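For this view, one protein chain was removed and the others were kept in their places.
Presenting subunit A:
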């Protein structure tokens, strides 16, 4: 027994006095790096005024101005530069990435213009077909097509002229029976071969590909796919237009200086101009109208190289050229393309946009003409479907027209549409393209028009849907609001087809939530339930129903109010497919966690949300992903944390008990519940100021019991260990000694089960670091745990030491010895007359034994064993490859003795000197550390009663580095 008989006796109070950091009163001086700069500035100004009796000019103040603040006051050189470089787009400078893209695509259209790229996905998704498609690439010469009267055409010349039309001489390709996906792949292939041809300098082949592709746009078989076909093929045209433009632009590079963005035709060199002209001549000789139109439109931008007025002359010509396209659908898409190119290249030329729309109105009657009707009969396409095919094109044209257009123009457009018999198709496009504010302000007019309008096959519910979409974005005049809702809902509720109905209702729910109270919302929800329940129609409308819920909770986030909407819960019952149901529940819980500020005990909210959480919990099964579980658990935990019954602790506990039975499959929830219950116990203690009454003591024991029986059901071993320790501490704090013992015993008996490797964030990691940490924590707690009267002295410490002794440690790890060394800290603390810390109202061993010599002897025996274990281990480390570890451990042990041992004892003194030498013996000691340690000893020796350190220091040689 070297050690504990000679444990240094400590006076913790005085030590802490000495060691405490000196508290320094905070000096809120003038200077702080995080203080706003303005403060400094105003101060300097003030001083200026004080300092000079003469009038201070503004220049003097600016001369002392903080350089940083002067940068920040709006004359930031970067923003100045940006403003100068891009005067047209007045987008905020933060919007950098977006602005860059805008610059790429169109130099003058602002970011508020919804670009084509955002439309194309929508169109591709909406206009699909299951019918077989075909691609006809007439790569051979078109024999028999151009037989002309009275002129003998020499075959040779014709071949030469039509060379442009041929992709590869004589090869004719007709791809039949393509599915939609095949078709899209083929088009993509063509796009790729265009790029390939271009990069391998086969410009003529590239042009041929583009011509052939645009020819496909004159084909209206499988008409319901036409809008998507348009999207795919105009992508190719865009690529082509870009390639040609960039190629010509690259020819203008003079002395490595490329042209500025807004170059004038004069600065374009002759070669570039000639190339450009060549393109236009080639395109002008394309035989067929539709390819000629599309290809010329695609390279419209290249007119910039030839003349300033080129584009403004071309646009009207191309616009009227479309009049030659007989098929109204093909024509309207051609117009849409022209508007698209026009907006990109010359958005200032509004006239052509308007002209396009008016021309379209002029040809509108064709839609009901024989040619179109016959075609529809052949293809078995109904008129309502056919009419919706026009929407993307008309929408786009109107959107271009409406962009930054004065109200007068919009009104004129509206009048023109009205004149055409108030056509539903047009009305719909007007509503989807014009500004929402414009529409909303005239909502009543629109409702009137919708009612009167000639349906001519275009479904009316789409009109109401479009109107609803506008009203979701902009508010109608206050006085009209209720009437609008009534008028609209009158029509919506009469819709027979559940899909039509729900598509409409979904949109109008937002309007209702936005402007009306829960009564109206309730009515609307009730109506939806009424329509969607028969024949389980809701099964086909989950996305829409989900969106309705989302809108409702976006606007009504006060949950007391939300659940008082009677139809809300019945509405939830419509989500019968589990995955959707869980999604909806998640949304609700997210909203709750986000918006609920105060803890609640409202029984309505609790019941409803418990139900919601239960649904989420019950969706968990063996196949649920870890992430999903984590997410669900986080949501449920968020809810549990927001439940409070105030002072009614028993109610609170019974809520936790109920929650435990409900959410038993989600471990994180159980963990949360244990923490919550522990917190509840501590809260009780706080309220009782530590003196439990009979009733509160019983309650606290109930809390403790809750934890004790919940912990074993968890699977993670460290969670269990930490919770046992934590709950034991709580039990101790609440004077439940035997319960605390039970927790600690459980923890002790669990330690042997700790596996060597545990999974942390999905990776296998060695567990030793965690175990070491836990054990140190545990030992610290054990200091204050009083011995059980019926068990032996230090029953728990012994138990734990036995477990550590028997635990199978890694072969080459020193963890066990490190723990033993730490146990010495505990044992030395236990020998003190008064322990360093206590639990309020719990007598620890210091009070129980009162420094009894038998007790001390026990501790000594224990420490003797531990020390001998340590020394044994040090001996085994004498091998070559373990010398470094030996040195480290020896120093660690040395430090322990230094801190906790009484070095006036000679044997202990000798031991420490030996350890010191052992640490240095093989040259593995870190000289810096050794020097610092020695300095520490010397410093300590100056303290009173520490003079023996002086001798010690003399006996500790420093090994010079060899």
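As a working rule, contacts are C-beta pairs under 8 Å (C-beta built on N, C-alpha and C of every residue); 3 or more make two chains touch, one makes a residue touch a chain; residues count from 1.
Note that in this section contacts and distances are computed from a predicted model.
Colleague: Looking at UniProt, which of "Phosphatidylinositol-3,5-bisphosphate 3-phosphatase MTMR6 isoform X3", "Succinate dehydrogenase [ubiquinone] cytochrome b small subunit", "MIF4G domain containing" or "Vacuolar protein sorting-associated protein 26C" names the chain we cannot see?
Modeller: "Vacuolar protein sorting-associated protein 26C"
Colleague: Have a look at A:193, A:307, A:366 or A:832 and name the one touching the chain we're not showing.
Modeller: A:366
Colleague: In the whole complex, not just what's shown, which of A:218, A:533, A:554 or A:644 touches the removed chain?
Modeller: Checking each option in A:218, A:533, A:554 or A:644, the one touching the absent chain turns out to be A:218.
Colleague: Per the definition of touch given earlier, which of A:184, A:321, A:758 or A:883 contacts the omitted chain?
Modeller: A:321
Colleague: Tell me which residue among A:273, A:418 or A:641 touches the hidden chain in the full complex.
Modeller: Of the candidates A:273, A:418 or A:641, A:273 is in touch with the missing chain.
Colleague: Give the residue, chosen from A:290, A:440, A:754 or A:775, that touches the chain omitted from the document.
Modeller: A:290
Colleague: Go through subunit A and note every residue touching the omitted chain.
Modeller: The missing chain touches subunit A at positions 146, 148-154, 157-158, 161, 218, 269-271, 273-274, 277, 280-281, 284-285, 287-290, 292, 317, 320-321, 323-328, 330, 359, 362-363, 365-366, 369-371.
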